[in-house]
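Presented below is the structure to which this report refers.
Only one protein chain is missing; all other protein chains are in place.
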Amino acid sequence: MSGSVAEVPKAPAPSAEHATSWRKNRKLDQWIAFWSVPFFFNLFGLVFVPLSWMMPPRSPSSSTPHIVDFMHSHNLLIACVILTLAYGLAPVSNACYLMQVKRMSVSPAFRYSMMIGAITGAIVGMLFPMFCFGLGAFRPGYNSGVLTMLYDFGYLAFIGSLGCFCVMWMAFGLAIILDENGILPKWLGYYTIWQYVTELMAAPVWIVKTGPFAWNGLMTFWFAMTLYVSWQIIVYVCIYRAIKNQPEAELDNASPELRPEAVELRSGTSA
Amino acid sequence: MTALIRNPLTIVWALLAAVTIVSSLIALDGGAAHQINTTVTTAVLLIAAVKAYMVIWHFMEVRRAPIWLKATTGGWVLGLFTLLLSFYYASL
Amino acid sequence: MNTRGQRILLWTAPPAVALFALAYLVFPVFSPPLSPTLTPDQVAAFFRGNVTGILGVAILGNLIACSLVPLFAVTAVQISRAATSSTVLTYAYVICVGIGTTAFILADYCWGMAAFRPERDPQLTSLLNDMAWFFFIAPVGTIMVQNLCFALSVYLDERPDPIFPRWVAHFNVATVVLLAPSAFSILYKTGPLAWNGPLSFTLRLTTFAVYIAVMFWALLRAVRYQGDDRVVLA
Partner (left out) sequence: MTNVAEGVTPGVDNSRPDDSRRGHVPGDSSMWFFVIGDLVIFGVYFVGYMYFRGQNHELFLQSQARLNLDIGAINTVMLLTSSLFVALGTEAARAGNRVAALQRFWIALAFGAAFPLLKMFEWIPEICSGLTPGTNLFFMYYYVMTGMHLCHVALGLVIMCFILRNLRTSKAPKISFVETGATYWHMVDVLWLVLFALLYLMR
């Protein structure tokens, strides 16, 4: 199996493509999906950090007046609007992973697990916490009890949403390690496993309100975040290379003379 | 069976197990009071460092590995225990 | 490949739409839509006065929440038929459908929850009502991306005989523009962008209704012409 992939002719060098128009790029759909991702993540970062200061997380033990003050800040609403408009791009980034997992020699069960993880994760880890913050700022009339509940709910759902992402990254890491087509490098699979284990490590945020294991703590937030951000960047570089190196013959829209081999390859990979 | 006992790996294991018991005894004896005790801590951490490196060296077969692997694993043990001990002493 | 299954699934859409229309017409919250400027006590009073109607529609909504999924699933199949290099658009589409449907269910839950125990603290009833409106009106991000994925698959289709006429793609892009204002309902309590305003409420729901009708027609046509054409399964 792995041998036949290696023999497939390489795609023509990308420099040949710009001579014609970008519209002629055979992988245009994949490239559009791919480039929406850095855009989305940059927007995500900008909205969370300099616009609303939701991140880095505020302390779980801050005093009620502080929490009320924060929950009333108007920028939370603007952040909420931007994210509601853009959060649909998160599925596109997940679709980019799924595409590469589809090319691997592993069972479709892996990409289906990731797909389901992505669906649940987007709701509990993104939309819901976002709205918790938005609701507090939307109606200033709420009493402080309701506001602190929204604050806790927002942060805990955002940082403590574990299972859906765990299953997603577990399926992704395992697929890379078990793959025999060499789509993504093996070490990335192991890197993904660390990322998934540190995701598990966020569990203590539900227990303590101060110290290194609180939701703004050194271990549960900063360390996990460092690992996550570097992982995310590396994954995207790897995905970029995987899309670039995908042979023309393997594409779904490959020209007919290359096609038979591609069909054979496909039937072999999606057993 | 005698071949097993004479195997260098078994000797390494015997050493490791003995040292484990020794370090537990140190903790039970010198550290029984559960108060800060730099002698116990230093001894126990140094023993742990040696044990960790023995496992890496003999069991993980780093002794036959290329130099970069020796350097990385050795660097990890050295760096980790230096940091641990300096954090410990700095906090006293 | 036989398309009978696709046609059966497609024809589940009209009864689903009829039930949605029924739910919409009898939902007390929508006629006229509750104003965002109501105080918690007014909201609580409204829920106390309309328990039967709200609960009835919340239950109905809960039951039919996912009933448009078959329509979207057939759309996904047709996207994967387009001659593009991969099924990346299909995957993005499917995930978006899952997220969008869940958001609708959460809205339904919140209204149902508020009506379940109307004697609850007015602050909490008002919170549930706000949350329901947020989940119902605001999260247009996924349906926007979903329609863009569809449009993109039509634009990039390299077949000599396209699956969909090009104007369906243009129409999908237009719905993206028309749905976008709803996201701003989070910012305003009055005016056209508030959740009961013409841009966020009327325009959004009208666009969605027209969109479902057009897609139903376009999909029927696409499935009819599919014939024995192979489908690249995702």
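Letters are used for the chains, namely A, B and C, taken in the order the chains are written, and counting of residues starts over at 1 for each.
Note that a residue touches a chain if its C-beta (ideal position, glycine included) is under 8 Å from a C-beta of that chain, and two chains touch if they have at least 3 such contacts.
From a predicted model like this one, the values you see are computed outputs, not experimental measurements.
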Where the missing chain makes contact, among the chains that are shown: A, B
Candidates A:Thr198, A:Asn216 or A:Asn253 - the one touching the absent chain: A:Thr198
Interface with the unshown chain - residue positions in subunit B: 4, 7, 9-10, 12-13, 16-17, 20-21, 23-24, 26-28, 30-31, 34-37, 40-41, 44-45, 47-48, 51-52, 55-56, 58-61, 64-67, 69, 72-73, 76, 79-80, 83-84, 87-88, 90-92
Interface with the undisplayed chain - residues on subunit A: 2, 178, 180, 185-187, 189-191, 193-194, 197-198, 200-201, 204, 207-208, 211-213, 218-219, 223, 227
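Note that in this section only the chains that are shown with their structure count from here on.
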Whole-Å gap separating subunit A and subunit C, where each centre is the average of the chain's CA atoms: 24
Multi-chain contact sites of subunit B, meaning residues that touch two or more partners: none
Shared-contact residues (touching 2 or more other chains) in subunit A: none
Complex contact set, residues of subunit C against subunit A: 39-40, 83-92, 94-96, 98-99, 102-103, 106, 123-124, 126-127, 130-131, 134-135, 138-146, 149, 152-153, 156, 158, 180, 183-184, 186-187, 189, 232-234
Complex interface listing, subunit A residues touching subunit C: 26-30, 32-33, 77-78, 80-81, 83-89, 91-92, 94-96, 98-99, 102, 111, 115-116, 118-120, 122-123, 127-128, 131, 134-135, 138-139, 141-143, 145-146, 150, 251-253, 270
